[in-house]
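Our next item is chain A:
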Amino acid sequence: MNKTVEVRWHGRGGQGAKSASAVLAEVLFEEGKYVQAFPEYGAERQGAPIRAYNRVSDAPIRRRCGVQNPNIVVVVDPTMVESANPTEGSAEDALYIVNSGENAKKLRSRLGVTSKARVLVVNATKITLEELGQNRPNAPILGALSNVFTEVPVEAFVNHFTNKMKTLPAKTLEANRRAILRGRDEAVFA
Partner candidate 1 sequence: MSKPQSWQEVPPGTVAFGASALKVQTGLWRSSRPVVDAAKCVSCLKCWIQCPDDSIALGSGGKVEGINLFFCKGCGLCAKVCPAGAISMHPESGFAHEEQKGGEHPGEVGAHVK
Partner candidate 2 sequence: MSALNIKDLTKKENPLTQGHRMCPGCGAPTAIRQALMGVGCPVVVVGATGCMEVSTTVYPYSAWRVPFMHIAFENAGAGISGVETAYRVLRRKGKIGKEIKFIAFGGDGGTYDIGLQSLSGALERWHDFTYICYNNQGYMNTGAQRSSATPLAANATTSPAGSASFGKLQRAKDLTEIVAAHNIPYVAQTSLHNPFDLIAKVKSAVETPGPAFVNVLVPCPLFWKIDASEQADICKLAVDSKFWPVYEVADGKYSLSYEPKRPRTIEEFLRAQGRYSHLFKKGSERLDLVEEAQRDADESWAKLLEKCGR
Partner candidate 3 sequence: MSNKIKVMTSGNLAFAEAMRQIDPDVVAAYPITPSTEIPMKFADFVANGRVTSEYIAVESEHSAISACVGASAAGARVMTASSANGVALMHEIFPIAASFRAPIVFGLVNRSLGAPVNIHCDHSDSMPERDSGWIQIYCEDAQEVYDSVLLAVRLAEDPRVLTPVFVCQDGFITSHCYEAVELLSDETVKNFVGERTPQYPLLDTDAPVSYGSFTMSEYYFEIKRNQMEGMNNVLSVYAELAAELERETGRNYRPVENYRADDADYLIVVMSSAAGVVKDVVDELREEGVKAGALRVRFFRPFPREELASLAKGKRGVAVLDRSASIGGTAPLSSEVKSALYALDMRVPVQEYIFGLGGRDLYAKDARAVFEKMIAGDYSEEVRFIGLLEKDD
């Protein structure tokens, strides 16, 4: 990774996109990368669309402005594919990670991206409903991301994510672990 990789997250307030971006930063920091994680703050409350960002680099990161041209776009909530305008400013060859149960081809056309873009689809909502009984898409999304940051073992994602919730019962932590691993395994390129 010679240049800085910029990530933009689209989620809803309270859904955990901010935490997930922080976990991604922590995992990559542990792997020796230079990282930033910063959410966009507004007056919006629970449920409103929010954005969060990461920068990842092998060299110190100096710029601190918002990410305008992300290399990776994460869409945490399936309803935001159109409404949140996830392609705004992103590079033509950007990578999209989308939480969706939709057919991959259809999703690609809904996003309106060219063949240069890569689209990784994971039904994170379904996975967490099955594993946790709740729609908390963060864990499978992080699992899917481990397919992108291949230099990091998936266990690092598991450890950091469950560490954030270490006061929860062991059963819940184990369910999250399964959700991350399923996210990694079930994510498919469209």
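To be clear about the criterion, a contact is a pair of C-beta atoms (placed from the backbone, for glycine too) under 8 Å apart; a residue touches a chain by one contact, two chains touch by 3 or more; residues count from 1.
If you want to know what made the cut, all candidates are chains of the complex that A comes from, given by their letters.
A quick note: this is a predicted structure, and the numbers were derived from the prediction, not measured.
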Notebook entry, point to check: With chain A shown on its own, which candidate in 1, 2 or 3 touches it within the complex?
Noted result: 3
Checklist line | Residues on chain A engaged by candidate 3 in the complex (per definition of touch) | finding: 21-22, 25-26, 29, 34-39, 41-43, 61-66, 68
